[in-house]
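Submitted below is the structure of interest, expressed as structure tokens.
One chain of protein is taken out of this complex; the other chains stay put.
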Amino acid sequence: MTRSLRPLLATTLIFLFAYALAVSQQPAMLSTRVLGNFLTDNAFLGIAAVGMTFVILSGGIDLSVGAVIGFTTVLVAVLIMWLELHPLLAFAIALIVATAFGAIMGAAIHYLKVPSFIVTLAGMFLARGGASVLSPDSIGIEHPFFTAVQKSYILLPGGGRLTVVGIIMLIVFACAILLAHRTRFGSNVYALGGSETSAALMGVPVARTTISIYALSGFLAGLAGVVFSLYTSAGYSLNALGVELDAIAAVVIGGTLLTGGYGFVAGTFIGVMLQGLVQTYIVFDGTLSSWWTKIVVGVLLFMFILLQRLVFRAGPRRT
Amino acid sequence: MTRPTVDLRPTTQPPLPRQRPITSFLTKPQVIALVAVLLVNWALFPGFFTITWQDGRFFGSLIDVLNRGAPVAILAIGMTMVIATKGVDLSVGAVMAISGATAATLVTNGIPAPTAVLAALATGLLCGLWNGILVTVLEIQPIIATLVLMVAGRGLAQLITEGTIVTFSDPLLIFIGTGSFLGLPMPVVIALVLMVLATLIVRRTALGLLIEAVGVNRSAARFAGLKAGTLLLIVYTFAGFCAAISGLIVAGDIRGADANNAGLWLELDAILAVVIGGTSLMGGRFSIPMAVLGAMIIQAMNTGILISGFSPEFNLVVKSAVIIVILVLQSPLSARLFRRLPGAPK
Amino acid sequence: MTEPKPVLEARGIVKIFGQHRALDTVDFTANAGEVHALLGENGAGKSTLIKILTGAYQPDGGELLLDGQPITLRDPLHGQTYGIGTVYQEVNLLPNRSVAENLFLGRQPTRFGMVDRKRIDAAAKDLLSRYGLDIDVRAELSEYSVAVQQIVAIARAVELSGKVLVLDEPTASLDRNEVQRLFDVVRGLKAKGLAIIFITHFLDQVFDLADRVTILRNGRKVASQPLNTLNTTDVVRMMLGKDVAFDHHPTALSGGPKGQVRVAFQNLSRKGLTPFDLSVHEGEVVGVAGLLGSGRTEVARLMFGVDGSDTGQITVDGQPVTIRNPAQAVAAGFGFCPEDRKLDGIFGDLSVRENIIIALQAKLGWFKALNREDQVELAGRYAEALDIRAADHDMPVKLLSGGNQQKVILARWLAIDPTFLILDEPTRGIDVGAHAEIVRTINRLREEGLALFVISSELDEVVAYSNRIVVMRDREMVAELDGDTIAPDAIVQAIAGTAKEARP
Partner (left out) sequence: YAEGLQGKVIGFSQIGSESGWRAAETSVTKAEAEARGIDLKFADAQQKQENQIKAIRGFIAQGVDAILVAPVVATGWEEVLTEAKEANIPVVLLDRGIEGPEDLYLTSVASDQVKEGRVAGEFLATTVGDKPCNIVELQGTVGSSPAINRKQGFEEAIAGKANLTITRSQTGDFTRSKGKEVMEGFIKAEDGGKNICAVYAHNDDMAVGAIQAIKDAGLKPGSDILVVSIDAVPDIFAAMVAGEANATVELTPNMAGPAFDALQAYWDAGTAPEKFIITESKLYTPADDPQGEYDRRKGLGY
């Protein structure tokens, strides 16, 4: 256990170190306001990354999450604004649709034996396309419920805000940590990531688990979409473009191996926060041109991975 | 036991491809899919198969499919080998942008075009080498290793062009993108030549087998004395090189380097092409010509959408529907159904 | 003995892979309170039959009966619910999970819906102690040797087997003590009335443990009868379908090393491994004996450059060579059949032919491609020489039976015309015929002047081909026996030395 905890520890240390470094450059970053923003602004990414963590732990990948987020925001907006449903009902419907979508992809992956990369790529096209068919235009959501949610937050000392979406993300992480490390389902996910044949021979219900994993990822992407719609009060087919890559990066920075079987949900949290840190730092700095922004994001990504590898390597090899 | 003495005759006949009857080629799901997509296009637009001779070159929708599919096909040639080693290269789109930006910027600054082209190809090689080093020396997982360049590379390209679209009028660069040879558009010629060369190099030498071996079991490859690291370096470098060629074509085509949009999301198309071509993302067996065929399927589909007159909101839905059909066709499930059909090969 | 009570029965089982009939109308009955040995050559269909009995494969014909009732097993999980526990031939566990979790996956005790880790760990520790294993059950399985993993797999299967326990070559990577301990457990289960199906290539173990034997040949059942009516020769004859000149307990070779020093390792070491000197002569086999985890594999990996050495020099034919990776080792004419065939040996998706020529091809370089004719010829020659049973050399090697895969790897190294060959457990999982064949091959290679370094846990076998035997204990070479001092008993004494057990 201690050996596999190492990358998690490494990531946490790197995050603290990076945060300290950022604060030394931009003292204003040391405030509860910034920390509160970390949670609020990255809530949808964090939630989607949790789903991605399960998928990657099982040895797969889900490229559809960004598109599902976008689709969900549009669906929610359509249900509320055009069909005049109550937001909570709209959320429920959207979550069911997203979960079913994920489950279908999981079934395709399992029964058609097509790699998840390709199935979810097709899923990504489909969800994006479906969203733009529903409404190419962005739809603003106006509903007292939305205003109420946006107005409710816990004021932290120092002016920071712990918003509803931030709290939702924290709850999702807490549940996911339990799910991954403390339930049979979690064990089965790791088992699939370790070796699908072995898992099958050891009695893991492969079909059911695979479908559940992608359904879970779909559900969480849907939830991320709901959060996104709460966050922006709008539905737009191009929302959350490319978020799948951010989510994958967060998961991997968090120490989960893309080959599956190793990793922690908590690491993903740190991975998400690290990405938020980078973006916030760039905003605070405010001097980077468009292209330097990209280069710096890439270079920092590289440095985190490199640091992690070095810490990883320092440990004893398996024999 | 007698020790074998291996005498090395020059390979006279193609070493690996097994003699398949033409019928078995025609019943490949990819070929069926391509034909089906082309037929749908034809149904949507009766002039689809018409090819005319105009201004010293062929002209027609079919030629457009080849021409527009060429950049992705070229990417797919490099990508096939990366995927065969169980890797993936997400950075090729960004590398296209870098290569185009390099060539365009050099040319507009008065550097002779051939030098600019060589420089662009060299940057592609360097980018590929960088990926390769990340994957082999630092042992970073390919998706993440190449994600770094995917993110940063487009920034680099914009750094070179300073965010603008660098327009040029250099005849050599334009020729690469829009010229023609024997009546065929240059991109098609380049893609064909690259496909044939790459296939020959890989199949006439041991490279192909060794790449497959590394992809199937990297650990066993090491134990068998294979220089897996060097192979991976070569494979990623070659993918970078292919991306650079694609980048030159795309820049030449619009007579300008558009660092922000050149090759955007094309890495996904290239990966899709390779997978449609039957190379597994789990590494191992690969086929370059089939990947090129995969690229053509994707482009035939795109062109079909263009001429169909659907409103553009439906583009992605149609595209995903076609992909799903192809995937189902290729899956073991339907392979079993196929085998039941009379006349189908065992 | 009372009338046998059938528990699990298979009737007229047919299994077809492609055009190959792996099983052809096979009947099989496992009785309560009986150990039933399933024997046959490599590729005879034993593992396939097992997989059908446990639900991993679906038969193409025939039926299964449990306690007289026809059943259809959808998958191994379904099989488990009927009380059928299985150890498959290749260790099929999860390297990334803890030992405890491997033992309890799928039936973890839960509290309030949450898995109760403490209870699992305690139960796992308790369970393994019955096999004499005292290890940290929270550590990842992959941190332990193949042998430990095998014991974990067995422990898991035993726990799951309410009615039937299936063991497919469970002893291949175990040492004597562990085999004895396993047999004790099995005898206990037998007394409790379980039906036990046992596959092995060690005939003495069969006679030690089994009550009844079924013999398969080329997918057909040739015999099924109580063991007490048979002797070894009968069994071998039925398995192979012919009489073989088979000396089961060959006598030790006399005479020390011959020829000149081929390779010499001086002061080679690595963190934790005591530095050693060793030279191997032309035409000499150096056998290596030792308990599990005594460091034999580690030495072999060091020699072949798989792991980097901290100190030491290597000379080949008097010339110093640098070996920092396997490629350099191959260039120096070394060959290495690794212990873990699935992980480090075979290229599952590549053809038999390609698996055989790959090392030669790697040695020749990228541009001197072997053409197809050469490949076919080489593969054909070695397949014949080692009697590799494959329907077709273009079929993926992963479809071959375990023993045949092992031979393919051996063929791969013979094809490079090596000067020095390292074999780590070369006969693990190999049938009697092939076993004798490999022992003969080793002897023949030695006579042809090759230098060999052979690791084996089978003392009889080491004795049969070694000119010299190095004994390892606690990652140190503690003794060297040669000439007339070589005998199983002497080795056991050397191994015993002081420490009883050396395990992580």
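Per-chain numbering from 1; labels A, B and C assigned in written order.
Definition applied: a residue touches a chain if its C-beta (ideal position, glycine included) is under 8 Å from a C-beta of that chain, and two chains touch if they have at least 3 such contacts.
What you see is a predicted model, and the numbers here were worked out from it, not measured in a lab.
Participant: Using the touch definition from the header, name the shown chains in contact with the chain that isn't displayed.
Facilitator: Displayed chains contacted by the hidden chain, ordered by label: A, B.
Participant: Among B:112, B:163 or B:332, which residue is in touch with the absent chain?
Facilitator: B:163
Participant: Any idea which of A:15, A:54 or A:231 touches the chain not displayed?
Facilitator: The missing chain is touched by A:231.
Participant: Tell me which residue among A:23, A:107, A:282 or A:299 touches the hidden chain in the full complex.
Facilitator: Considering the complete complex, A:282 is the one touching the chain left out.
Participant: Residues on subunit B that touch the omitted chain in the whole complex?
Facilitator: 45, 47, 54-55, 59-61, 64, 68, 158, 162-165, 167, 178, 250, 253-256, 258, 260-262, 264, 303, 306-307, 309, 311-313, 315
Participant: For subunit A, which positions touch the chain that isn't shown here?
Facilitator: 26, 28-29, 31, 33-34, 37, 40-41, 44-45, 132, 136-141, 150, 228, 231-242, 276, 279-280, 282-291, 293-294
The definition used in the following text is that only the chains that are shown with their structure count from here on.
Participant: Treating touching as the only link between chains, describe the layout with one word: line, ring, star, complete or other.
Facilitator: Its topology is that of a complete graph.
Participant: Which of the two pairs, A-B or A-C, is linked by more C-beta contacts?
Facilitator: A-B
Participant: If you average the Cα atoms of subunit A and of subunit B to get two centres, how far apart are those centres in Å?
Facilitator: Between these chains, centre-to-centre, one finds 31 Å.
Participant: Can you list the subunit C residues touching subunit B in their complex?
Facilitator: Residues 19, 304, 306, 325-327, 329-331, 336, 338, 343-350, 354, 358-372, 374-375, 378, 381-382, 385, 394, 412, 414-415, 417, 441, 444-445, 448.
Participant: Name, in rising order, each residue of subunit B that touches subunit A in their complex.
Facilitator: Its residues touching subunit A are 88, 134, 138-141, 143-145, 147-159, 163, 259, 268, 271-272, 275, 280-282, 313-321, 323-324, 327-328, 330-333.
Participant: In their complex, what parts of subunit C are in touch with subunit A?
Facilitator: 56, 75-77, 80, 86, 88, 92-98, 101-102, 105-106, 108, 110, 113-115, 117, 138-140, 142-143, 145, 156, 298
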